[in-house]
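All protein chains of the complex are present and in place, except for one that has been dropped.
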Amino acid sequence: MSTQKASRIGEEIWKTRIDKVNAELVTLTYGTIVAQLCQDYDSNYQEVNKQLDKMGYNIGMRLIEDFLAKSGVGRCANFRETADMIAKVGFKIFLNVAPTVTNWTSDNNQFSLIFDDNPLADFVELPDDGRAQDELWFSNILCGVLRGALEMVQMQIEAHFVSDVLRGDDTTEMRVSLVRYIEDEMPPEDD
Amino acid sequence: MAAPPRHSTMLSISNAGTSQSTGTDRTQVPQSSSPAQTSGLRVPSNRKTIYDRHLNRSRNAELSRASFAYLFGEMVTYAQRRVTGIQDLEKRKDTPSASVCSTYSSTAPPPPPPPLSPAPPPPRLPPNRPLRILSLLHLIHGPLWRLLFQRAADALEHSVSAETPNEYMITDNDPLVNTYISVPREMSMLNCAAFVAGIIEGVCDGCGFEAKVSAHNQPTEMWPSRTVFLVRFGESVMEREKVLERAGVK
């Protein structure tokens, strides 16, 4: 399936099959969660990143069912197709954005998602404490969502942000790496 | 919270910016350029800061209702997890979250998250400050509800009891947060509406109307998740209301 086709599918589903809610309600709710975590963890941003990732993982595991039901898409032929499906369909129907897929490694196991728009981070200015901009990945929940969702379809991946406009970077970029296809594992023969 | 002494705090802040310039130069130093007060936050070279974003850009923007449900669900679970076990609470007494925890514990899980409240929705609301209770409530019942849920609330009523003139009720027959959010069974549906109650309370407080807002599930045959938000204004608000009434302020 081509990138263009994935984009069309995403657009189509977004327009016709998605119940909507005011975007600011989502944005402010997410901001509240992150701010609350920062407060509860006493600005230990590494821990906040971890917690966000965990929350995302929980969401991802549930969200995949929803995604498959709404999109009706089948199994992807390869990881490149998976990337397009994530960017152009998944992100489109849940966040109404379609990040660019780029920076593939030659083995086709790693790519970047570049976000021109990130509704989670609208209105956000990180705390001016000299650390948040170096340590906090505000949208880290998204990494967890990808990890959780893909795990449910037998893909173990690793995802992390490498830049964020909230940190003063010019782009917001997430790096996604395929660790392994879980189904490829042979069942354990013995101990 | 007691108001800080007006004058002294003012001086301490602004001195920070200009102390280095007193003494030598007699003319005014342009404090606008004084570096000491500014922050160390980096901004992207393409100026993607909150200040460059049009305020109304997302006013009519929409996102998936499911995404909201997922986030909300995680927030509820988190809030609940934070207060499981008395020891847990005890342990956190000395941390900054203690006050939050006590709020959590007193209302049982989950709390209306307070941080949502200070975010002022005003610019998308009519450009007036409500002075009287009724205009505030109309603001909540109409524009605020539309902002959040794309429609006005279903009813606005005043307590009929002479003993509770400070009580008002806003009714939503089919609140979004109850309809679309599935939370763990052990938590009543009511708790999700507490979130909305928190938003209402924040708006009231923010506008200078100290109030306590609670959510009550009052199902009817037709509307099983009908929710009444009970708004109880504080004594000071009622006093002021009387004064304004006499002064003819609308």
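To keep things simple, chains are lettered A and B as they appear, and every chain counts its residues starting from 1.
The rule is simple: contacts are C-beta pairs under 8 Å (C-beta built on N, C-alpha and C of every residue); 3 or more make two chains touch, one makes a residue touch a chain.
Here, contacts and distances are computed from a predicted model.
Asker: One chain of this complex is missing from the view, so tell me which of "VPS9 domain-containing protein", "Proteasome subunit beta type-6", "Cyclin-like domain-containing protein" or "Sedlin" is its UniProt name.
Answerer: The chain we cannot see is, by its UniProt record, "Sedlin".
Asker: Using the definition of touch stated at the top, determine which of A:T32, A:Q51 or A:T172 touches the missing chain.
Answerer: Among A:T32, A:Q51 or A:T172, only A:T32 touches the chain that is not shown.
Asker: Just checking the interface: what residues of chain A touch the absent partner chain?
Answerer: On the chain A side, contact with the omitted chain comes from 28, 31-32, 34-35, 38, 123-128, 132.
Asker: Going by the touch rule given at the top, which residues of chain B touch the chain that is not shown?
Answerer: Spelled out for chain B, the touching residues are 1, 3-4, 6-7, 9-11, 13-15, 18, 21-22, 24-33, 35, 37-39, 41, 43, 49-51, 53, 55, 115, 118-120, 122-123, 125, 127-131, 135, 206-208, 240, 243-244, 247, 249-250.
Everything below uses one rule, namely that only the chains that are shown with their structure count from here on.
Asker: So, what's the distance in Å between the C-alpha centres of chain B and chain A?
Answerer: Taking the mean C-alpha position of each chain, the two centres sit 29 Å apart.
Asker: Note which residues of chain B are touching chain A in the complex, please.
Answerer: 39-46, 48-50, 53, 57-59, 61-68, 70-75, 77-78, 82, 95-97, 100, 113, 115-116, 119, 147-150, 176, 180
Asker: Going by the contact rule at the top, pick out the chain A residues touching chain B in the complex.
Answerer: Residues 18-33, 35-37, 39-40, 42, 55, 58-59, 62-63, 66, 93-96, 119, 122-126, 128, 130, 133, 165, 167-170.
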